[in-house]
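Only a single protein chain was left out; the remaining protein chains are all shown in position.
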């Protein structure tokens, strides 16, 4: 039995080589709100959020992800999670309040069985939401953090950990045509399609962090703006509609190749007995409902994650399930 | 401690005097999906839903609401709720599976302390969702039931019942300028602004049932269609944006004066420690963020509810807090 | 036969008592582009335009309109128009290039037979359009000047002048239920519904200047922004859809009570033999297709126009057709 309560995907930290250029992309073009900054770091957030930040950009030698973070419902939940990770001989590290991330309380960093660098926290400085300061809406009208998508070498094991031990629930999955092996899984704590997706691939890697946009029009506008600012190369895939999740999406890569998804309009899952949706890999509308093919980079490239103790990028392993879905129509 | 789990607002039953005319309004104009029908009844639903229906239209001598219904997470929850209502000497009635509502399992009907006619159920026949059958989208693109808004003579008592005994959580409230007495409360089980709103007024009455539309464009289109079909009189208030909830809205009344709200784009509340939003009655952007005044009918008229045993309309009482908010700018 | 070519409604000049406050409304909130300024004047324009400006805001003791302006296809057209006005003993005044309006060539100011203060010009400084600089889009995404709506005491005479002498063509009209007297007329030179509307009322007055917004979503966003900035009082009517013209609209008044319409999505009229649309005054969807009633101020209040020689506001006369349309449903 899970005796703690993870409430949602909360924030991600990316390394960027040039803070000013990253700011031009995330703040000026896409409309993320700059909440705080120091010489090394930008703290950004969405219009609907009250947490101080949901995206941390840290000066680094290259792109890549430091960690992904989930919020828990109570301070005690952190102790319970720490105990569980130790029981399974998994690495843990306590982060003092306000030491690494401005405004955050005491936090627990871990590596899950797939090696993903995951932080859990409860306390975080609150700010006034900007939900009804529509004069501040810009770019893609970024409302809030939505989810993380991670590549792992063995999806079934990762899936078991997060659903059986961490309390996540399955909303949709993609399975091999023969034998129905799980190839990717969309699992959630908050009541929409996912807080975490686990995808077969070279891992542990963070494929992307997903942020919620106000509506489909905001996503089209983001494309227009990026093109206007000669940042066309940042547009990697989309806009389009996903079969899986039904969301309208756009994949972007910043100048350091960190990848985000701008995502909107999936659906609500309010019932614990929600019957998950299962997609065969061969379904022509699975990845892109309209049948468009994803570019090679989308399948092959992802962000390395850092070791929670050393800060070194984690070594990766090849996936157990070979190949990649054919998304061509 | 609440030992049962209400998952969400699930469906409502209206009386209509002419089924064909009601069908023209709800199905042909607004795009509700007709799922089932018999000589007396139409069962309608939304595109995202899997429950067989979320709106029951029953042939009757006049408009008015038979009951509102919440789904619970497990069959045992019904027994627990029945026990609680009996402890408080409140009326209960068990409805046999498939007896009054086609496809529904055993259900419990009650009157809450304010007299509201409320049904709880767990089992209901499931249907394939139409979420990705976009060729079936019509009218306002109705996705799902969202909430009920009820008028009660004493909001504080009703609020105490639903939050302390039934497990609902406060998201937003409207309070008197002097003394901050609660005048209306938006409370939720699923993770958006509300499953139930309690509003000071002549009660018990159902002010409206709220259905979720795909986006703001769908709501504008609903206006265009209703006008095209010479159903302009059904447009009571809006379209506009609410201050409270931030949703984009439209209030409609069918030909029997049953009122629904077409509602979209509020926000997600994933944290149990969400800090509620409090609005003073005098805030010019509270009801309609843009400052528009609601028509008199919106404040004064609402649907009577039926006695769960006799089917008679329930007598009403005047509210404790006199007056109505001034929404003029 | 008309021997000159008026191409389109081009710009309008308003008096404002506080340039900074006017800038906050037009530029910061609504997204007009500030192209030029001096101590007395702001020159604003839209994203699609190449003319230097389409809205001139001039420091004045009160709100009100200095003149409306049409562009002509060739410099010679100005001479031809001057000759016509003189033939009919109508006032004319030549304005030297760059003397009153920055960047404008030689212009002709006149009073038409209804007394309206109208400027004609051909040359105007061109600027790069911002059509594809989507990072500059703000507020209502104002694309371009669309039309003028004027109140005149005798619509039939005004209509005859502009169609028979000035070459305008009728697209839609509103007629009295009895006798089909023309009550208002929408007439055009460019190929959409109107460059000029003539409406029965106290006149000569300018009822509003209409600017084209990118889409309906931009108009909803303008409402959201004005409310966010506590400029709710500027929202006079709408958003809604017109029956006449089919456009989606919003009427706004600046802090000096100058009125503009934000307007989009009417239709194209490419054929000279287009059969005009005629609306009886009693049609419930004529003014607002959805049936909403316009506020009293919209019918009663309008901008005075200035004498082209003295700068004094022109005296007005009561209309010949009494009363106002009943727009209530």
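As written, the chains take the letters A, B and C, and residue 1 is the first residue of each chain.
To be clear about the criterion, a residue touches a chain if its C-beta (ideal position, glycine included) is under 8 Å from a C-beta of that chain, and two chains touch if they have at least 3 such contacts.
Computed from a predicted structure; not experimentally measured.
One of B:133, B:164, B:233 or B:282 touches the chain omitted from the figure, and that residue is B:133. Although one chain is not drawn, the whole complex shows that of A:33, A:118 or A:223 it is A:223 that touches it.
The omitted chain makes contact with just one of the residues A:91, A:105, A:167 or A:239: A:239.
Although one chain is not displayed, its contacts with chain A can still be listed: residues 216-217, 220, 223-224, 226-227, 232-233, 235, 239-241, 248, 284-285, 289-292, 329.
Seen across the whole complex, the unshown chain contacts chain C at 5, 7-8, 48, 50, 71, 73, 126, 131-132, 143-144, 189-192, 214-216, 243, 246, 265, 267-268, 270-273, 275, 285, 289.
Within the complete assembly, residues 28-29, 132-137, 217, 221, 224-225, 227-229 of chain B touch the chain that is not shown.
Following the convention adopted for this analysis, only the chains that are shown with their structure count from here on.
Centrality by C-alpha centroid: the chain sitting nearest the overall protein C-alpha mean is B. Taking the mean of the C-alpha atoms as each chain's centre, chain B and chain C sit 44 Å apart. Shown for chain C are the residues that touch two or more other chains, namely 217, 224, 227.
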